[in-house]
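Moving on to chain A:
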Amino acid sequence: MNLNTIFARKVAYITAIVLLLFPLFMLGQPATQSTESGKSSSGGKLAQLRASYGLSQSSLGEVDPVSSSLQLATFGMRPIAIIVLWHKATKYQEMEDFDNVTATVNQIAKLQPHFTSIWKFQAHNLAYNISVEFDDYKHRYEWVKRGIRFLMDGTRYNQSEPKLFEETGNYIGQKIGRSDEKHQFRSLFDSDAEFHDEVLQDIDETVLEINGPNGNPDNWLVSKIWYRQGEQVYNRGDDDQFAGVLPVVFFASRPRSQIYYAIALEEDGLLNEVSRAAFSQGHDEWEEFGAKELRIPAEFHGQFGDINIRMSEYADYARQADEAQESLFAVDQILYDDMVSERRLKLTKAESHALETDPAVRSDYLKQLAYKAEGQLFINPQQYIMALRDKVEESPESFGGEDSAEDTLKEATRIAERVMMWRAREMASENYLGLSNYQYWLTRCKVEQTKDATDARIAVQNADRLFPQDRLEEARAEYEQAWELWGKIFKEYPELEGDELAENLMPSLAKYVLLLEQYDEEIGDDFVLKGIIDRYQFAPELEGGSIQFPTPENPDGAVGEIPVPPTE
Partner candidate 1 sequence: MVVDPSEFIRFGDWFWEAIVPFLLTIVTLLVGGLVFWFVQLAVRRHPRVAVDIIGRTLHNSIFRDLPSTSLRRILAMARLAIHEALRSRVLVIFAIFVVLLLFGGWFLDVENDHPARLYLTFVLSSTSYLIIALAMFLSAFSLPNDIKNRTIYTITTKPVRSHEIFMGRVIGFAAVGTILLLMMGTISYMFVWRGLDHTHTIDVADLNYDSDRKEWTGRTSFDRHHFHDVIISNETKRGIAMTSKGHQHEITVVGEGTDVQFEVGPPVGDLLARVPVYGELSFLDRYGNQAESGLNVGKSWGYRTYIEGNTLNTAIWKFGDQATSQITSATFPDEKIPLEMDLRVFRTNRGDIESKIRGEVILMSTDPIAKVQESLPINFEATEFATLRMDIPFSDVKYLDPISAKPISVDVFNDLIVNGELKVGIRCKEHAQFFGMARADLYLRGPDQSFIINFAKSYVGIWMQMLLVTLFGVLFSTFLNGIISLKATLAIIVLGTFAGFITAIQTDDVSTGGGPIEALVRGVTQQGAETELNVSDGARDVIEALDGAYLWTMNVVSQIAPRYPEFNTADKVAYGYDISMDLLLRHLTVTLGYFMVISIIGTLILRSREVAA
Partner candidate 2 sequence: MSSTQTAPSPEQKYKSKSDVVIETRNLTKTYKDFWGRSKVHALKALDLDVKKGEIFGLLGPNGSGKSTTIKLLLGLLFPTGGEALVFGSDASDVSKNERIGYLPEESYLYKFLNAEETLDFYGRLFNMSATKRRKRIKELIKMIDLDWAKKRQLKEYSKGMTRRIGLAQALINDPELILLDEPTTGLDPIGTREMKDLILRLRDQGKTVLMCSHLLADVQDVCDRIAILYQGELKELGRVDNLLSVQDVTQIQAKGLSDEAKEEIQEVIQRHSGEMISMENPTSTLEELFLNIVRESEERPGHRHIEEE
């Protein structure tokens, strides 16, 4: 073999490599979009296929060299590497080696950056599970931040996954603003300028107000912009990608954040036009949410295909359904009456009796029976149409001839479909209203904007402050003024009695009870908030330190009860 043949071979190899690379290049050429020249290419065949299945990296989100090179470095052993890493992460967590947990989790995410469950699972792990392992709330806050950061990284890799954006908003809002350490967390967040830069770096800040009353970003308001990002992604994408999460849950987040923001302001002691304005905005946004067209997935109502509803039109849907139903039964009123009376005959004596009794005086048992009987008497559109069809076939003459009978049946079927459609909307919006607790929040916003509510809160605040200073008279006066105002509010909006708002009054009510004891008085049955006190019992106060050590001489005999922490 001389030099020439070696050289010739080399040339041949290189040529072959180039020739083989060419089709690979044609197939695998990535899609490009050039904004400058306005030209764009859909890329090679592989790129097109990827795009059509939504798998293309560039369509999923950021592609970064670290992730890609890590994936390459596993030489196709990625699944095994991932299993090993998961195993390691769990083990590190068990052994409380949290530095390594984060490091490992980051590697997993880099290996599977487009698998959203990992981002969600591990973010939760960091922000919720690991953070509570730390005793110092500042450390906890750091871990919550780590969870948030992790999610934000996830959104960068998965820019068409609204759920990740929503989750980020959720952590910034709920985890910081609603956990046990919310006061500490919120104030840490307030002064964490570096973190503000991080959470806002991908965000166009001018869209929404993010600053709280002291001019620093507020976690609730920041969470809103993340929710908003998620909504935009949601609106951009196709519907299928969002299977499994109800739009009503998704879209409630942002306006509710506004309400929580207002509540947080109140809790921070800001009881003035600022908090009222926040509630006012919350009210508007909540209404906007009510008026938003929401999709109901087919599996949720079991008919037609997906339908869109607005919760604010619930009453209208009910009315439309009732009207259509009326006109349906009006097609052949006689048939309807016959059906009802036929069913009435099938009722048991007790059921008939229950129905005949005046609803106002029915006993619980009778109520139950009556409810059952009503259900049996209720004729739904399908049943009516079936009966009508039978009648048309049996005696078309009663409709004035066969043609006319057919027409009647057709008309009735058409109306029945309308009934069902409106009914479905009615039911769905009812459901959504319940799921989002719509009415409660709306009322809450309304109430909190009133001067009564603000005054009541100020009074409670004052009283809570005065009581420990032994200024009992003043405290009592303030409390009683507050209770009167609250009583007024609850009378006007009884639906608030069963909720957080009322429950949050309990600590102050407990103090009030203690205050009354100083006067050897008790809460009377006519107390304006008696209903609330009955509803929420006093939490047992935890008394530490009043116990004596058990001693070697008296090993079992701790003096006094060993206190038990309150059970939730």
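Assume a contact is a pair of C-beta atoms (placed from the backbone, for glycine too) under 8 Å apart; a residue touches a chain by one contact, two chains touch by 3 or more; residues count from 1.
A quick word on the picks: all candidates are chains of the complex that A comes from, given by their letters.
Bear in mind that the values here come from a model prediction, so they are computed numbers and not experimental data.
Chemist: Once the contact definition is applied, which of 1 or 2 turns out to touch chain A in the complex?
Modeler: It is 1 that touches chain A.
Chemist: What does chain A use to touch candidate 1 in their complex?
Modeler: Result: residues 65-66, 69-70, 94-100, 102-103, 106-107, 110, 134-137, 139, 142, 146, 149, 180-181, 184, 194, 542, 544-545, 547, 549-552, 555, 563, 565 of chain A touch candidate 1.
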